[in-house]
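With one protein chain removed, the remaining protein chains of the complex are shown where they sit.
After this line comes chain A, so read on.
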């Protein structure tokens, strides 16, 4: 068993590894991360996760519900640290898994992966308390600077494979009439389907309209529905940084999914602009990089000031336009607590995924992860464009991309009896 495997085993047991090993781990992680672009390309199938915030036992529950690494391909959208008691254990485990299985787990940066934020919201204090110095905090912060800013999921299927477990209602499958496909499905932590939606199978230019057959999803339908006029684009496509298929805008039948911690930026109108950022630095107080990690969607038109004091609020029109211009079907982001664990907004153009159940021990929320399946319809190959919008759809002339099938697994906080025994009561010598 390698040192790395041993470290993984130890961290899975919620026990810290020695400082020297952290240093080595962080060094290796940096070497790995420096090779990644600002926007990592990830192939479906993938399981997308939101904020963790040091809730180690709940992270273990997440792996139980979503499958273990490397069996499941994971994408974590940042905010691994701060506020929770086990930021170190959580982040170091994820980092070990990243170094051990670099192609099976993707970590992108959240606004809490920052020196300034971690000194305010707990991670710094945790490092001091658990290691007795700021060294480990410093090593981790150096890793933060190398984390990617976003990811593009390619090749997701528009249709979900029906879950084998339809224990709850056999009627479910009857609803999946021949001309419909399963679009979204919500499962509880035991794998039981609690909600599903279908949409008509469509191959022509007709818009994909969602046919909700079940309980209405916690989807926000209050956004102004009107069609947003997409500005016609004649110039260079937004994506073309690479011609080998790694370009961001991928318009197979199912559009690509952009994953980012916070949201959009008024300074970023194409995914390629993200690629141009010099990311290897502390998160700035403003600018594109800051916005990607700090912004929030909101029921407004256009852009608004964020009450957070960093990033912006952006409305449904902004999302629709951004998705359209970039051949995206969905923006997946984290950054905001949602009581149901996930929340789709703006006709499903953006989703918030939150993976820290009963946040801060008191919020009473459930957590969710989002699974995107692999599109097998094309015989394993995914039609990819260079992002020049409209070309890949050939003759249809239909600019509309279809959203991926989305399977949400919802879970609650880990049972308390799964926790280790209380640590030996620390000596409060600072009160001596």
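One rule holds in what follows: contacts are C-beta pairs under 8 Å (C-beta built on N, C-alpha and C of every residue); 3 or more make two chains touch, one makes a residue touch a chain; residues count from 1.
We adopt the following convention: contacts and distances are computed from a predicted model.
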Using the UniProt record as the reference, specify the protein name of the hidden chain from among "Large ribosomal subunit protein mL60", "Serine/threonine-protein phosphatase 2A activator", "Proteasome subunit beta" or "N-terminal nucleophile aminohydrolase". "Serine/threonine-protein phosphatase 2A activator"
Which residue, A:63, A:198 or A:294, contacts the hidden chain when the whole complex is considered? A:294
Among the options A:124, A:146, A:198 or A:322, the absent chain makes contact with A:124
Determine and list the chain A residues touching the chain excluded from the picture. 53-54, 82-85, 111-112, 115-117, 119-122, 124-126, 128-129, 132-134, 137-138, 218, 266-267, 282, 285-286, 294, 296, 298, 300-310, 312-313, 335-339, 358-363, 365, 413, 416, 419, 422-423, 425-432
